[in-house]
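To keep things clear, I will list the structure first and then write my remarks on it.
Moving on to chain A:
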Amino acid sequence: MTRDTEQVRQPGICVGRDRGNDRPVLTELYHALETLKRCGKETIVDIKSLPFGSIDEQRLAEFLGKGEVEAVLHALGESRITETAFPGIWWIEHRDEHGEITAKSIEVANIPGILKSQHDDVADACRRLGSLVQLADPDEEPGSIET
Partner candidate 1 sequence: MTSVEFLAWVRGPMFQIAVAIFVVGVVIRLIEIFALGRKADLSEPRGGETMPGIVTVFRRSIPDPGTFKRSPFTIVLGYLFHIGLFITILFFVPHIELFHDVLGVQWPGLPTPLVDAVAIISIFAMLAILVNRLRNPVLRFLSNGEDYVVWAATLLPLVTGYFAFHRMLFPYQTMLGLHILSVEILLILFPFTKLMHFFTSFVARWYNGAAFGRRGVQS
Partner candidate 2 sequence: MGSAVEQNVRAITVADRLRAQGISRRGFLKFCASTASLMALSPAMVPAIARALENARRPSVIWLSFQECTGCTESLTRSHSPSVESLILEQVSLDYHHTLQAASGEAAELARETAMQENQGKYLLVVDGSIPVKDGGVYSTIAGITNVDMLNEVAAGAAAIIAVGSCAAFGGIGHARPNPTGAMPVSEIVTDKPIVNVSGCPPIPTVITGVLAHFLTFNKLPDLDDLGRPLAFFGQSIHDRCYRRPFYDKGLFAESFDDEGARKGWCLYRLGCKGPATYNACATTKWNQGTSFPIEAGHPCLGCSEPDFWDMGSFYRALSIPTEDTTRTLVYGVGTGAVLGAAAAAVARSRKSKAKAAHYKVSVNDLEEST
Partner candidate 3 sequence: MSSSEDRAVNAFREQIDGPIASYLSSCVHCGLCAHACLFFTETEDPRYTPINKVEPLRRVWKSEYTFFGKLASMLGVAKKVTDDLLEEWEPLIYDACTLCGRCSMVCPVGNDISYMIRKTREGMVAAGYAPDGLKGATQRAVTIGSPMGVKFPALQVQIHNVERETGLTVPVDVHGADYMALLSSMEIMNFPEYIGALAKIFDKAGVSWTLCSEAFEATNSGMQIGSSDLEGELLQRVVDGAESLGVKYVISPECGHAYYALRWEGPNVLGKKYPFQVIHILELLDQLRLKGKLKVEDKVDEKLTFHDPCQIVRKGGVVEEPRSLLSLVASDFVEMEDAGVMNWCCGAGGGVSANERAQPLKLAAFKRKKSQLEALGAGTMVTACANCRINMEEGLEENNMQIEVIGLTETLADHLA
C-alpha cells in the first residue's frame, strides 16, 4: 500500500493550495483504494456532483495521471475508460453522439463494470454466432443454459 500513499503525499504537486477542493476527493479515493485492496469492495465517485472550480477537475485529472489501460466504448456515443497512474482507480467519461459529456465518474475497481461483456449481449452474440456457424441445435436456445 505504501507506494500509493507515498505518491499521494508526494511533495511538489500543488494539491489544494489555493482552492483545496480536490484534496478531500483524493482522501476519499485513498480510502476507497484501501478498501478495494482489503476486501475487494468497489466505489464510484460522481465527479459532476463535486463542488469544483474550473481548474479543480483538471488538476485532479493531472494528479491522477494516465496508467496502462485506455479503453474506448462505442455505444450511444463514445465513452473513454482510462486507468489512472494509480492502478485500481479508473477515470470514466461517457459522451453522447454529439460528443457532449453525459456522465463522468471515477471508479475504484479491479475492472469497471461497463467494460465487462454483458450477459444479454453475450446471449445475443451466442445466438448470432450459433446461427452463423450452425453449431447449435436449432431446438435449443443457447441462452437457456445459463438461466
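Candidate entries met the following condition: all candidates are chains of the complex that A comes from, given by their letters.
Just so we're on the same page, contacts are C-beta pairs under 8 Å (C-beta built on N, C-alpha and C of every residue); 3 or more make two chains touch, one makes a residue touch a chain; residues count from 1.
Keep in mind that this is a model prediction, so the values were computed, not measured.
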Touching chain A in this complex, from the list 1, 2 or 3, is candidate 2
Could you please specify the touching residues of chain A with respect to candidate 2 in the complex? 19-21, 44-46, 48-54, 56, 73, 75-77, 79, 94, 96-98, 100-105, 107, 113-114, 117-121, 124
